[in-house]
Every structure is written in C-alpha cells, then in structure tokens.
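Worksheet: the structure to be examined is printed underneath.
Only one protein chain is missing from this complex, and each of the others stays in its spot.
Presenting chain A:
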Amino acid sequence: MQSAIMLSKKEKKLIKDIWERLTPVAEDIGSDALLRMFASYPGTKTYFSHLDISPGSSHLQSHGKKIVLAIAEGAKDISQLTVTLAPLQTLHAYQLRIDPTNFKLLSHCMLVTLACYLGEEFTPVAHAAMDKFLSAFAAVLAEKYR
C-alpha cells in the first residue's frame, strides 16, 4: 500500500494518537484549518460559494468537523486508506471536482492548526509524520480523478 510504506509503525501510532485526541474538538480544528486556508489562499473560497464560511458560522463548523472526522477515520488504519476513502474519492472526483492542488494548501493549513494547538508537542518528528500522512491522504483522495 503506497501510502503506508514510508510511515514507520511508530509514526502510524503517533498519527493515530494525535487524531484520536483531536476527535472531540474536530469542529474547532477543522474550522480553524479552513479559515486559515481561506485567509492565505483566497482562491480556495471559490469552492464554497454555496456555504456561509464566515468565522463561527454553523456551515464552517460542520464542514470543518466533517473533514477532521474523515482524516481521523483514515488515521485509525493507515494501511487501509484506499478502502476507507473510497466513497470520498468518488465524491471528490466526480461531484466536487476540486483541483487537487488545493489538497496541499489545506494540508499545510492543517499542519499550522496542529502546531498552534499542540505547541511544542508538535515536534519535528510529529510534523514529518503528519506531513507524510496528509500527503498520502490527499494522494489517495485524488486517485479517481483521471
């Protein structure tokens, strides 16, 4: 499984543990990452014209929550990422058709959110593992695009 190969057992456990801890605050983490993405990369707002994405809006909170819960689900068994993400692959490829370059932008903002939330605990090792995981997640998500 391509996405699993370059993550050690230790890294996978680290990633799983972090997302488990963040699941209860999924709304906060998700909406924070989205807000960062909209502020730094205004082009990403073009995908959300049908939602109210102002800070604190219920749309933003629920959408942020959805994203974080999906990532957390994927983190539970990284070797099964393709299976876990199959429905989301279809959604993104055929319905949402989000340019996959944007996955990198959200991933970066997610890392900043994690750094702000976890502080010094977001060590270089945790950062590296998380970056690899989110890259793999994005790659799997884009698999059905073409």
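Please note the rule applied: contacts are C-beta pairs under 8 Å (C-beta built on N, C-alpha and C of every residue); 3 or more make two chains touch, one makes a residue touch a chain; residues count from 1.
FYI, contacts and distances are computed from a predicted model.
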Hidden chain of the complex, named as in its UniProt record, picked from "alanine transaminase", "Cytochrome c oxidase subunit 2", "Hemoglobin, beta adult 2" or "gamma-butyrobetaine dioxygenase": "Hemoglobin, beta adult 2"
Residue among A:Leu51, A:Ala93 or A:Ala115 that touches the chain left out of view: A:Ala115
Contact with the hidden chain (one of A:Val83, A:Leu96 or A:Ala128): A:Ala128
Those residues of chain A which, in the complete complex, touch the missing chain: 32, 35-36, 38-40, 108-109, 111-112, 115-120, 122, 124-125, 127-128, 131
